[in-house]
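Have a look at the structure below, then the notes.
Yeah, one chain of the complex is gone here, protein chain that is, but the others are all in their spots.
For chain A:
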Amino acid sequence: MRALRLVSGRLLSMLVTLLAISLLTYAVFYLLPADPAQLSCGRPCTPQRLADARAFMGYDESWFRQYLDFLGGLVGGRTFGSGVAAVHCAAPCFGYSFRLNESVTQLILDRIPVTFSIALGAALLWLLIGVGAGMVSAVRRGTPVDRAAMTFSTVGVSAPSYLVGLLAILLFGFTLNMVPVSGYVPLTEDPVQWLWHLVLPWCVLALLSAAVYARLTRGQMLEVLGEDYIRTARAKGLGERRVIGWHALRNVLIPIVTVFGLDLGSLLGGAVITERVFSMSGLGALLLDAVGNIDLPLIVGVTLFSAFLIILANFLVDLLYGVLDPRATR
């Protein structure tokens, strides 16, 4: 019963947060000096044509009225225009991109496989490399292995992803001709090519993020290894692997899971720079394109979806706390 209350409470707070984010996105957008109808009016644009375009796109209403229409569309769908040229956007309608002639929901659904492929593979890689390197560093503190791992992680933390991506493309793609430099092949189309095209983006993202996890794991592990219960475990005669791999790691994982949840959530919402550099059309590239073209429905839709993923990841992390540390649910 307590768990049910906890879950329903968190779900409600997720909903409120999402509403607040969507409202804020709308409000911020309308503070900008740009007029999306002006951009869609054609050239040259007369005041009458501008008014017609604005009315068709629904931008002739107040921003709050438009926001309410947006919320209504999520539940009941929306129709823009009338007659043969009318555009219907089925529920849940996150809006309609007049520039791309497609519902925002469909555009997001089309891009999910790309972004999720990048994010999940990279996350797995950086978690394994980061946590592994952090543990080794902590256990072999002060040794050349430790120093090498930490130097490497300092480089990873401070390197800009755009630059690392380009350098990786230049070295492994153009100079060594080992991997494809751009593009995405769907998993369903050709699993080998899917993997082959993703190797470089995964490695670039993993290099950058693993560094954070290595430092975090090392710090936590050093702290935990000094705890009384570790001494007790060793005194009981448990092997070093059991002490570190089970007793210590379990406590080290709690902050790592917290950070990982947020990182993965935000990456699932779009690896903007990586997608751009590797010419992969995921959610990040979609958002970048929407911002560049002041495509309001698309900006709101992708922002909201990204926020939902982050909040969902946070929620799952909270649930995982209970597994890792049962005291968290009490």
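The rule we apply is simple: a residue touches a chain if its C-beta (ideal position, glycine included) is under 8 Å from a C-beta of that chain, and two chains touch if they have at least 3 such contacts; residues count from 1.
Everything that follows uses one rule, which is that contacts and distances are computed from a predicted model.
> From the list "NADH-quinone oxidoreductase subunit J", "Acyl-CoA dehydrogenase family protein", "Stage III sporulation protein AB (Spore_III_AB)" or "ABC transporter substrate-binding protein", give the UniProt name belonging to the chain omitted from this structure.
Matching the unshown chain against "NADH-quinone oxidoreductase subunit J", "Acyl-CoA dehydrogenase family protein", "Stage III sporulation protein AB (Spore_III_AB)" or "ABC transporter substrate-binding protein" yields "ABC transporter substrate-binding protein".
> Hey, which of A:21, A:53 or A:224 is the one touching the hidden chain?
A:53
> Consider the whole complex, including the chain that is not shown, and state which of A:85, A:192 or A:235 touches that chain.
Touching the chain that is not displayed is residue A:85.
> Of the residues A:266, A:281 or A:314, which one touches the chain left out of the display?
That would be A:281, which touches the missing chain.
> Have a look at A:76, A:183 or A:245 and name the one touching the chain we're not showing.
Spelled out, the listed residue whose C-beta touches the missing chain is A:183.
> In the full complex, which bits of chain A touch the chain not displayed? Write them out.
So the residues of chain A touching the missing chain come out as 32-35, 38, 40-50, 52-53, 55-56, 80-81, 83-85, 87, 99-102, 107, 110-111, 160-163, 166, 169-170, 174, 177, 181-184, 273, 276-281, 285-286, 289, 294.
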